[in-house]
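For reference, the structure discussed in these notes is given below.
The complex is shown incomplete by one protein chain, all other protein chains being positioned as in the whole.
Think of it as A, B and C in the order they're written, each chain with its own count starting at 1.
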Amino acid sequence: MSFVLNEDEQMMRDSARGFFGESAPVSALRKLRDDNDPIGFSKDLWASMAEMGFCGVLVPEDHGGVDLGYAAAGLILEEMGRHLTSSPFIATSVLAASAFNLAGTDAQKVEHLPKIAAGEAIYAFAIDERARHNPGHIETRATKDGNGFRLSGKKRFVAAGTGADTLIVAARTEDDKINLFLVDPKAAGVSLQSRRTIDSHMPADFTFEDVKLDGDALLAGADDPEKAYEQILNAGRACQAAESHGVAVQAFDTTLEYLKGREQFGVSIATFQGLQHRAAHLYGELELSQSLVRRALTTLDTQPSQAPLWCMAAKAKATQVSRLATSEGIQMHGGVGMTDEYDIGLYYKRAQAAGEFLGDDHFGAGEVARLSGY
Amino acid sequence: MSFVLNEDEQMMRDSARGFFGESAPVSALRKLRDDNDPIGFSKDLWASMAEMGFCGVLVPEDHGGVDLGYAAAGLILEEMGRHLTSSPFIATSVLAASAFNLAGTDAQKVEHLPKIAAGEAIYAFAIDERARHNPGHIETRATKDGNGFRLSGKKRFVAAGTGADTLIVAARTEDDKINLFLVDPKAAGVSLQSRRTIDSHMPADFTFEDVKLDGDALLAGADDPEKAYEQILNAGRACQAAESHGVAVQAFDTTLEYLKGREQFGVSIATFQGLQHRAAHLYGELELSQSLVRRALTTLDTQPSQAPLWCMAAKAKATQVSRLATSEGIQMHGGVGMTDEYDIGLYYKRAQAAGEFLGDDHFGAGEVARLSGY
Amino acid sequence: MSLETFRKETRAWLEENCPASMRKPIKSEADICWGGKTWTFASEDQKVWLERMAEKGWTVPTWPTEYGGGGLSKEEAFVLKEELKAIGARSPLDSFGIWMLGPALLKYGTYEQKLEHLPPIARGEIRWCQGYSEPGAGSDLVSLRTKGVLDGDTYTVNGQKVWTSYADKSDWIFALVRTEADAPKYNGISFLLIDMDQPGVSTKPIKLISGKSPFCETFFDDAKALVKNRVGEAGQGWEIAKYLLSHERAGIVSEAAFGGLNPVSAAHKAGEVEDDGRLSDPLLRGEVAKLTIDGLAFDATMRRVKEEADHGEGVGARASMLKYIGTELNKKRNELNMSALGSDGLLWEGENEGDGDVARSWLRSRANSIEGGTSEIQLNIVAKRVLDMPSA
Partner (left out) sequence: MSLETFRKETRAWLEENCPASMRKPIKSEADICWGGKTWTFASEDQKVWLERMAEKGWTVPTWPTEYGGGGLSKEEAFVLKEELKAIGARSPLDSFGIWMLGPALLKYGTYEQKLEHLPPIARGEIRWCQGYSEPGAGSDLVSLRTKGVLDGDTYTVNGQKVWTSYADKSDWIFALVRTEADAPKYNGISFLLIDMDQPGVSTKPIKLISGKSPFCETFFDDAKALVKNRVGEAGQGWEIAKYLLSHERAGIVSEAAFGGLNPVSAAHKAGEVEDDGRLSDPLLRGEVAKLTIDGLAFDATMRRVKEEADHGEGVGARASMLKYIGTELNKKRNELNMSALGSDGLLWEGENEGDGDVARSWLRSRANSIEGGTSEIQLNIVAKRVLDMPSA
């Protein structure tokens, strides 16, 4: 494990930086928003991301991926955060890919992982049933029905839910354990309601009414399905933290540049000590967030058993810092920071939404305390 | 109820300001400390305070007091806070006086209230049994024994406990209710251990081993003893908040003066915007604390049923602000703030100890949430 | 007339004259009556209510009757306010003319200016907007560049204003214009009243991060203003503006401190509450408790400062402290609302009325600490004018 990027990682970061800057800058998000795009992301962009090898960053090579691990996935996400790129990357390439890696049968891996790597199908991961993240609160039920199952329940704010080809749904089986099921969103009994959120993403609420599932809908490859479920979520948290961190870094850079260029009372406002101290403090916070994000991702790759604490800490810190960096960003921009014309407000919105996903800083702090035994 | 002082209150404040500035300045506390004073306060000072009418500020006129209410008591305490005056005022003139007023029988009032007003006896109020304030956690037991009681249990960090003539002890009676008992600290079965604390006060731990009490040791004048117990504690909290507020105000004034007089890099450090913004923020916090303290005290006087929320809020806020003002004070003093020679460190220590007494800001916030129904 | 009699008569008059529908809480922007030449009343009742109140001068109760006011004493105006509140009456007229231009004219205007401009404000016939800020000027109003050149009895005005609320719906604008090119910065600004119904004035709405907004950019392109519509002396504009800014500051604080969703109800809405009523997330509960404490403290402080002002201590620069605390508190409240609501708070558009309102309020609240002087400016003012800390 190392904080310094290795060669593969450097290449991945450089190519991601170039790619998203060119193909998915902030203006692309504005266009999706202003067009009221029905799914909230571009399928063309997704195809290009697959060509770049991004979509299969966690997919083993023999299933068509590049298998560079979570650290590399985090680098891609940090760049997406910097450019506010909207895509189903976390849902599909992180959560779903992790789900197949950790809990899929060989047959499921063979069927689905290549599709992820090739960008051929969008997968969404359906967890939460309440307004706030609570991965243990699962009331959705999958009851045995012949060789298959019957699924009933509700899921809320499923990321990339609008536009997904396949859902992976967390549900309790008759032993009261949480298991994961593949569900076709077009199947009978599934209803979808799209949600347009502040960051112009389009998650969806789902209702499952006695949905008939085949026996192989169950992800049956894990020895301990609940442990796999936790691992998948923690991987999602570390990766989401990486995106949030990218949001924070870009918001900070933009704000710093603005401060340096702006004059008031005849002097550059970047000379005001009050703002300098806040900027310097923020810089320190960003460094802390950076270290935790990187540490969580590399720990997932190399010492997964120790990952939970680092993932929770990284998620909490990146949530807090990205919200701070963007709100300070608006304040330091002053009036223009409130206008839709400037980008800083879009970063503020994304920081809020990204922070909420898979647990905010309160949730993370509570889990850190629990994992630390107090 | 008014935020503006009435004439009586103004007179009380002015006389307190003059008195403590002259008779009990910070140097008096230093002397008590350097002399290792065995009780941690001056009995001579206490006698003078009685002459000034301070000791009986809550004692009805027909029992020899001036009966000016909690608002006036708060004004005295704010001045004591400003001068770091060590005295049994809260223990005796606030907690004990409130206890007799709210829970004493007529006979008890006649016997004890005049002694309080005249400064003839020191009373200490023994509540906590754990390290952190928890007024519901009372395991000390008073069991019926003939016409009297047998008392057993432990009390910790009883303010003014060293040097007290009489203790008022919270204990559970056989109906499991909390009641208050008068105990002679020299009685058989009572053992005392003095504690020298960071603020050079001398609270004491007490152990009661089967201590024999007369029947009239019980404060039997309240319809609902537990409600009276709560009221007494809330009065203590508001008054303690007033003292903490005084600590904060003086620490702030001293620091501001220091900043204005101190040069660095050839300019007054009071011109640094970084420090100006922090000072201005602190000023705002002090104003908030001031308003809550006054509001809590006047509410105790005029609408006692509404007082609990205000008392808890005032205690929490004054604790937080006095700790902030004194720690910022040290930081803004720089190196000399760390030396014993300057007073700011003494204020920092007192803010910590005063904040802990009757519940710190965490305790207060939890109670505010509870009282607010969430 | 004694205050008691006045109260009785007022109560009776209101009972008779305030239409029932005007006693219902305001539900949306459309329920507020702003008046003006192009105003379309939301209902006949809204029209009647404005007319009746204007006739008594009670849209501006303390203004002199000569200028369309009610001529009431401060005490009487307070009684009127209480009685209006008692029946839940809506304000008959909201207006920057009442809140801002009026006080300025009453203090700095000539008799003729008062006679000409105040009565139409009182009757809701002319709608005014404010032209202070300029692009790139922000809190630094003194650096403004909109220029007015005097020729005979007319100023020709060129330049651009920003953050002019409702400029697209207003009839006239009161604007700060640099008229004295040679004077030092603070002394070169005049306070001009400009008719917007002329080819030289145009407006463009500003879209905010919270969506549509009442704010506009306003452009002056050889716009004309008669010299008789200059309030105060040439170059006195800065003084008048400062006087008005203190009015605005008080307005922002009261908006920030009152009303709106609170995190406890938000948590209830989101179902994030235990059976005993406790918030499910103990850390959030702690944060909310701190907000409650600071909210109580702020309310008490507002009241204390007001009482002290009534006793002659004045508010002065402490208004800056109140503005700073109140607006920061409102931002915090909105942030906790969002936390308490979780994903529900993220909704921007949906099928239900009110979807996205919480998020929009949260976004809007961020402007509180910028408009009317940023928090940083308020802290500077407190440091220098209250704490007497020296300038660098």
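As a working rule, contacts are C-beta pairs under 8 Å (C-beta built on N, C-alpha and C of every residue); 3 or more make two chains touch, one makes a residue touch a chain.
Just so it is clear, the model here is predicted, and its values are computed rather than measured.
Student: Could you tell me which displayed chains border the chain that was left out of the figure?
Tutor: Across the whole assembly, the hidden chain touches A, B, C.
Student: Pick from B:D106, B:D223 or B:E341: which residue touches the chain that isn't shown?
Tutor: B:E341
Student: Just to verify: which one of A:A47, A:A118 or A:A270 makes contact with the chain not shown?
Tutor: Touches the omitted chain: A:A270.
Student: Tell me which stretches of chain C touch the chain missing from the display.
Tutor: For chain C, the residues touching the absent chain are 282-283, 285-286, 289, 392.
Student: Even though one chain is hidden, which residues of chain A still touch it in the full complex?
Tutor: Residue positions of chain A that touch the missing chain: 2-4, 256, 259-260, 267-268, 270-273, 276-277, 279-281, 283-284, 287-292, 294-295, 309-310, 313, 316-317, 362, 364-366, 368-369, 372-374.
Student: So which bits of chain B touch the chain we can't see?
Tutor: These residues of chain B touch the chain that is not shown: 128, 130-133, 156-157, 195-200, 203, 262-266, 272, 274-275, 323, 327, 330-331, 334-341, 345-346, 348-349, 352-353, 356, 360, 362-363, 365-366.
Simple rule for what comes next: only the chains that are shown with their structure count from here on.
Student: How big is the gap, in whole Å, between where the Cα atoms of chain A centre and where those of chain B centre?
Tutor: Chain A and chain B have C-alpha centres separated by 52 Å.
Student: How many Å are there between the centre of chain B and the centre of chain C, using C-alpha atoms for each centre?
Tutor: For chain B versus chain C, the centre distance works out to 44 Å.
Student: Spell out, as numbers or ranges, the residues of chain C touching 2 or more other chains.
Tutor: 376, 379 - these are the residues of chain C that touch more than one other chain.
Student: Could you check chain A for residues that touch two or more other chains and list them?
Tutor: 272, 274
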